[in-house]
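Coming up: chain A.
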Amino acid sequence: MRPDMPSPAVADQPLISIENLSVQFTRAGKQMRAVQDVSLHVAPGETLGLVGESGSGKTTIGRALLRLLPEANTQWQGSIRYQGTDLAGLSKTDMRRMRGRLQMIFQDPVSSFNPRRKIEDIVAEGLEIQGIERSERKLRMEAALRDVGFSLADVAGRRPHQFSGGQCQRIAIARALAVQPELIVCDEPVASLDVSVQAHIINLLQDIREARRLTMIFISHDLAVVKNVSDKVAVLYMGKVVEVGTGEQVYSRPAHPYTRTLLEAVPVVDASRKIKPAAERMVMPSRNRPPEGCAFRLRCPRAADRCAKEEPVLGVGPGGQSVACHFPHDEPAPNLVSESA
Partner candidate 1 sequence: AAEEQPVRGGEITIVNGSDIKSWDPAINGGTFPGGPMDMLDAVYGFIVYVDVDGKVQGGMAESLKSDDAKVWTLKLRPNVKFTDGNPYDAEAVKFNWDRVADPATLSPAQAFVASWNKGIKIIDPLTLEITLPSPDRNFGSSLAQLAPFIASPAALKAAEKKTDIKPVGAGPFLFDSWNQGVSMTMKRNPNYWDQPRPYLDTLKFVVIPETNSRISTVVQGGATMMAGYPYQFGSNATAEGVTTHEIKIPGLYRAYFNQASGVFTDRRAREAFYEAIQRTRLMKAYTQVDGYVMPTNYFTASSPYYDATYKLPEYNPEGAQKLFNALAKDGKKFDIKIVTYSNSDLKRLGSYLQQALGAYENVSVKLELVDQAMLTPTCKTQGNFDLCIDGGVLVSNGAEPIISNLLGSKGSDNWGKYSSPEMDKALAAANATMDPKAVKAAYAEVQKLVVQDLPLYIFGSETRHLLIRNNTGGIVPSNGGILQKQFLFVCKSACTTK
Partner candidate 2 sequence: MRPVDAHSNPASSTSLADIARAAMPATARLRFPGAGMFDMLAIAFLALLVLVALFVDIIPGLVSPKFPYGDFSQLPDLTLNGLFGTDEIGRSILSRVLYGARASLSIVLVATCLSVSVGILLGMLAGYYRGPLERMVDLYANTMSALPSILVVLAFVTATGTSVLAIMLILGILDIGTYARVAKAGVISQNNRDYVLAARAMGASDARIMIREILPNLVPALTAVMPTLMAGLIITEGSLSFLGYGIPAPAPSWGGMIAASTDLLSRFPVLIVGPTGAIVLTVYALNTVGDYLAQRLNSRERGN
């Protein structure tokens, strides 16, 4: 056990809390707001799922809270508190020490390994940087690898390209685990894996989360996966949180029309009915010039005048979740959740 583990007294406090985080990127001289005014809290041992379409700012949030955004063209505001410590205020050395507690798993397992380095070096790297002794290092590596179903002998001397995508992702998890973190940000960890391998990784993450009492932020655009792994789900649209609540709340009584659109679009493995193609088309608003008022209103079937004038803020939704909508849905989710099965 680490000496600085949270004491039970503060365990109910969020492990990490993001307050009013905004991130802007400068590209070709133009500013782009990738994340706007996002506040999220994750309690210890909890898994937060982040969903949203491509470009909605999922990755950006994940990286911001590990302070991994590129420095050159990025500005950000807001605070990220980890057990009460504001990460933004930490010096480089303090942040380095902090990195032992915060880890990340990436989407593409193959590209998250340096192709020129040996697996054991890759796994040991974090420990080396954290200044762990050699003998201790080996023990921890072995433990971490065991957790993901490898032994040190399996990987010793081999290089990333000698492993398949799924194996690489397992090793990536081991690498993150080796430093014994308290929080892991998983950025689409299964998106690039084949279906038959994906289940493996999801199960593995679940097991480890339980065994190590890890807190997780799980980013994915696959709503089914998110549903499976998360306690709490936040739906992002164009850099803003439009709905956040427990998985149960969000999936069974989605309040925001966007959440519903997302849920309806998920291809489900259900061939019992032939799908009726929808006739109408949606309009995608520009990311660089977001519309006035509610960002979703152009695609929203419920949009009214008010939506164009007034930007909705997060409020309590019908299921108890938070939702940023003037006209939230109250009814249960449409026929997606097939009680029929």
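Quick notes
The rule is simple: a residue touches a chain if its C-beta (ideal position, glycine included) is under 8 Å from a C-beta of that chain, and two chains touch if they have at least 3 such contacts; residues count from 1.
Candidate selection criterion: all candidates are chains of the complex that A comes from, given by their letters.
In this text, all values refer to a predicted model and were calculated from it rather than measured experimentally.
Touching chain A in this complex, out of the candidates 1 or 2, is candidate 2.
Taken together, the chain A residues at the contact with candidate 2 in this complex read 63, 66, 68, 70, 72, 95-97, 99-100, 102-104, 106-108, 110-117, 125-126, 129-130, 172, 175, 179.
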